[in-house]
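Data block below; observations after.
One chain of protein is taken out of this complex; the other chains stay put.
Moving on to chain A:
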Amino acid sequence: MFRSIVRLGNALSLNKVCPRRHQRCALKYSTAAAERKKFYEDVSISQGEGGLFEINLDRRKLKTPGGKLFTVPNEALAIAVATEWDAQRETLKFYTMHMTTLCNTALDNPTQRDKDQMINAALKFLETDTVCYRVDEPHALVELQKNEWDPVLHWIENRYNITIGSSSSILGPEIPEATKDTFRQHLNSYNFWSLTGLEYVITQLKSVVLSLGMIDRHLSVEQAVLLSRLEEEYQIRRWGNVEWAHDYDMYELRARTAAGALFVQLSSESSTVKRKLLQD
């Protein structure tokens, strides 16, 4: 019987060959298969050399698609990744494993970028930031944008001592150089892993302002996603909700944004427990 081969875009090409069980489960970026059977029973974490944590599937160590050993700097991140792998049933669905994907990107760096390139890419979003782009009509949407987006803009202007205007022209607002320098300096203070996560979140929300608001704990994930999709929510309220498109997109955006935010937070924190003795 002739079996049809499914093409999924130009990045992935599906090889309809039974997945061979290697001794080391190395997945390549170019020949990533869409569906793999679950080949392990237990997921556990272990601490290797240098204090880095590794993930063990049965007794094999997890590797990144680039072939490197999968190591994370702290235990919380390792547990999050292990829970993702543990949540898979029968087939591995990589599109649900957002933390794993982020860790792989940070470890492999397949596009070979350094910190400055990433900061430039993130700041490019500032010029076309969602929160700064306003419409002129319909009037209800203008009001909604003013009520919801203006407070966030004021908050970020106060927090970072900068000015960002909002505009309704097609070219967008004029961002002064001082603002960009302030942001550049702020972004430089994050380490490479956190920057990977932060840039991911900015790309998902299409807004630097909302991403920083969420990372600085001014907004929750749901609020940030709602503000990013403000016009869609307005149209949904007007014309009705289509579950298989609107809800699907919203949950996917929430999952990705939450993963990115958690990734940034876990990569940039270092926690110590200070025990204070109760004096009586």
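A few notes on this one:
Simple rule for what comes next: contacts are C-beta pairs under 8 Å (C-beta built on N, C-alpha and C of every residue); 3 or more make two chains touch, one makes a residue touch a chain; residues count from 1.
In the analysis below, contacts and distances are computed from a predicted model.
The protein name that UniProt records for the chain not on display, among "Nicotinamide-nucleotide adenylyltransferase", "Glutamate decarboxylase like 1", "Protein FMC1 homolog" or "AP complex subunit sigma", is "Protein FMC1 homolog". Of A:N109, A:T128 or A:Q265, it is A:Q265 that touches the chain left out of the display. Residues of chain A that touch the chain left out of the display are 1, 4, 6, 44-45, 75-76, 79-80, 82-83, 86-87, 93, 96, 98-99, 151, 217-223, 243-244, 247-248, 251-252, 254-255, 258-259, 261-262, 265-266, 269, 271, 273, 276.
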